[in-house]
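The complex appears here without one of its protein chains, the remainder shown in place.
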Amino acid sequence: MEEITGKWLLETVYPDLAVMLRIQQVLYSGKTEYQQVEVVESNLYGRSLVLDGKTQSTERDEHIYHQALVHPSMISHPNPVSVFIGGGGEGGTLREVLSHPSVQRAVMLDLDEQVVELCRQHLPNHHRGSFDDPRVQLLHQDAREYLNSPGEGFDVMVMDLVDPLEGGPAYLLYTREYYEIARSRLKEGGILVTQSGPAGLLSHEECFTTINRTLSATFAHCVCYQVHVPAFQTLWGFNIASDSPIPSLGAESVDELLAQRLGRELEFYDGETHLSMFNLPKFLRNGIAAETRVNLDESPVFMV
Amino acid sequence: MEEITGKWLLETVYPDLAVMLRIQQVLYSGKTEYQQVEVVESNLYGRSLVLDGKTQSTERDEHIYHQALVHPSMISHPNPVSVFIGGGGEGGTLREVLSHPSVQRAVMLDLDEQVVELCRQHLPNHHRGSFDDPRVQLLHQDAREYLNSPGEGFDVMVMDLVDPLEGGPAYLLYTREYYEIARSRLKEGGILVTQSGPAGLLSHEECFTTINRTLSATFAHCVCYQVHVPAFQTLWGFNIASDSPIPSLGAESVDELLAQRLGRELEFYDGETHLSMFNLPKFLRNGIAAETRVNLDESPVFMV
Amino acid sequence: MEEITGKWLLETVYPDLAVMLRIQQVLYSGKTEYQQVEVVESNLYGRSLVLDGKTQSTERDEHIYHQALVHPSMISHPNPVSVFIGGGGEGGTLREVLSHPSVQRAVMLDLDEQVVELCRQHLPNHHRGSFDDPRVQLLHQDAREYLNSPGEGFDVMVMDLVDPLEGGPAYLLYTREYYEIARSRLKEGGILVTQSGPAGLLSHEECFTTINRTLSATFAHCVCYQVHVPAFQTLWGFNIASDSPIPSLGAESVDELLAQRLGRELEFYDGETHLSMFNLPKFLRNGIAAETRVNLDESPVFMV
Partner (left out) sequence: MEEITGKWLLETVYPDLAVMLRIQQVLYSGKTEYQQVEVVESNLYGRSLVLDGKTQSTERDEHIYHQALVHPSMISHPNPVSVFIGGGGEGGTLREVLSHPSVQRAVMLDLDEQVVELCRQHLPNHHRGSFDDPRVQLLHQDAREYLNSPGEGFDVMVMDLVDPLEGGPAYLLYTREYYEIARSRLKEGGILVTQSGPAGLLSHEECFTTINRTLSATFAHCVCYQVHVPAFQTLWGFNIASDSPIPSLGAESVDELLAQRLGRELEFYDGETHLSMFNLPKFLRNGIAAETRVNLDESPVFMV
């Protein structure tokens, strides 16, 4: 039994379904140049970052999302030295990237400097000092503009962007044109991974399958996977794309690669977890097979 | 954007988290001898059965839960002829069991006759006429009493019970004593499977891991798995137990067995789905390894 | 302490404020030709009629609203014989009008026949058989059209209409043009009263003050009053208008008139209650004095 009196954060998950999270504190609530930002604290999730009403990550389970986003691509690349991160204001993606000793340079570009500052201040358990790592270059500008200018190449590019909401700051970072630009900055053998929105029975057609289709239309190879993220209330999807073949890794290979590369175990991601992520429920395979929409600048698909 | 005005079903998922489902109709709301019952209709989920405030299954996604509950055990048994179902008032479990032509007899025992009647009337897309199958015997009595009396043996026993809530009608159907009784009614090579409550990062220790531990203390073999059920907002856990070895099936084996046995494809369950269910995220393996609580009649573990 | 689990009706009251009512049953939910209709049952309020998401009246407190709407005008008229009721589908207004033995004819016109049928069926404690009184003529057509056609005159006209919501069926029944039409059907000494929306500190400028201003611009005399209706969460406003002077009644006069006319006491309305309704809090007097908006067909004021 749960008492109703109190302070709650309400968040729409699907049309006709919302989630109520009892919160203790609102550490920050305000508007930046680009979006509405909330940092709230709850007993259930610890500190959460909420952008435009959508929970981005929570202290309690962000390791699931960030490890699922980062490590499959990192270990699929033979020697990731330079990494690009698009978005990722909380610093959790950066933290996981930097945990790979092979990484000598991480360029993190998040449009919204204020969000990064707020995370730096209020979410220490997310970033754990990553922003101060000397390997990091932190930029605040438009990702397309930056990537479209002449510049260095990357071994791995991690797109940790807000969902492609209509009117939001990121929907043009999920289109074929954007992926062409990103592709031009990948080194030989380079790999791109992007968070790809919800992948549940009721939601995988919102944007997950179109992102897969769009990447498949841009790159020679594209593989998708999913994981359950508690704070997102559903399965969450990811897509890896590359012009080089993406290895299909068994559980032992994953465990060996993690041991070699990191020299320690991760809290969430390991070999068997990898299999739980890359073996897809049938509806997802069907949804991907049936998808025909390619996101274009002139006709982007918006998340509901 | 979602309008607030309207009729909503609120349901607590974890302490400090609740879900709001916009509903269109309340087809039934009342108390039976054993529990509070609601049958509601929503645009998102179609018709849902709600017992004591907990959504049991919905028209939209019940196939995930019921196929995940039934088929792994059925195909793990070489030739399931007689099946016992504990609970399962909606008839979805019965429907999946009867889809196996090898089944000649299905005894379904649900304590609450009124619930079964309400499901029969209001949830035709759940049971799809299964209750009228001549192979079915439908009973309404206490499961322990029934199983503890001398009687026929079963190849597969499927426990589709309500969660072990304090004060609820089922918490004594998750104890070692109950499993001993059930075991005595399994034929040689027989298999028992039970729904085992939530299996998410934040909830797997509520009852999932203790049910695993309890079955492991009763049977020679016990294997657990999980699946994301949208209407439950989280991963859902299951445990299979047997005194005979439980085969570890690959994707092809599953697909072949389903083809042989059923002669058709299932909407949700197939070989790759099987792998996504039986490969566990690390936290679940850790949780099971660390669990020491065995449910006993005198000290049952209650779900939060 | 109040448990969160259950079925709730949510209703917006002001911008940024909503009310949650725990409901037991949804007796009806559907769309008529004109509006969304719900009949729900709650332990707190009994049966409620909800039109387009707005609670119209509840079994528990409808007597406050209906007695406040009807009787001040009825006793202000020397001998009300013929009465017109606009709207009032629940039959509560009709019931109060018919309680005056002087009434020989009551024409009730509610556009939405289906709503009246639903009320007849589901709200017996509202109408208490009033629709079957031989003095009643029940019509279902457009009020403006009906009143604008040649026809009989009325001593009292009671406008028990849904609020003037944008897109709703009634916003053209609060304009100067409409009041001119109604006025043409009043007999000598006739009185019109209309429900006039919320009259609380935060809401009286939504439509209450404009309706007062509009009636004052149409009739020689206009008096307003208010009462707290629990199910509306706030004070509720009414306006009485006439071309004859509207008497200012003391408590004794009201009690005497009720005794003479009805021969019995009313549950809610009496002399002292009358004073509590006609003595206005200062903010209402200020709001009325400051109001300049007259509702015109071409520029109606909509309730928020």
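Order as written gives the chain letters A, B and C; numbering starts at 1 within each chain.
One rule holds for everything that comes next: a contact is a pair of C-beta atoms (placed from the backbone, for glycine too) under 8 Å apart; a residue touches a chain by one contact, two chains touch by 3 or more.
This one's a predicted model, so the numbers in the text were calculated from it and none came from an experiment.
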Review point. Looking at C:Ala106, C:Leu215 or C:Leu280, which residue reaches the missing chain?
Key: C:Leu280
Review point. Out of C:Thr5, C:Ser42 or C:Ser73, which touches the unshown chain?
Key: C:Ser42
Exercise for review: Just the residue numbers, please: which parts of chain B touch the chain that's not shown?
Suggested key: 1-5, 20
Review point. Residues of chain C in contact with the chain that isn't shown?
Key: 1-2, 10, 12, 14-22, 42-44, 60-61, 64, 200-202, 227-228, 230, 233-235, 251, 267-270, 272-273, 275-276, 279-283, 285
**Study point:** In chain A, positions touching the absent partner
**Key:** 4-12, 18, 23-26, 29, 38, 40, 53
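In the analysis below, only the chains that are shown with their structure count from here on.
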Review point. In whole angstrom, what separates the CA-based centres of chain A and chain B?
Key: 33
Check your understanding: Measuring from the mean C-alpha position of chain A to the mean C-alpha position of chain C, what distance in angstrom results?
Key -> 55
**Study point:** Sequence positions of chain B contacting 2 or more other chains
**Key:** 10, 12, 18
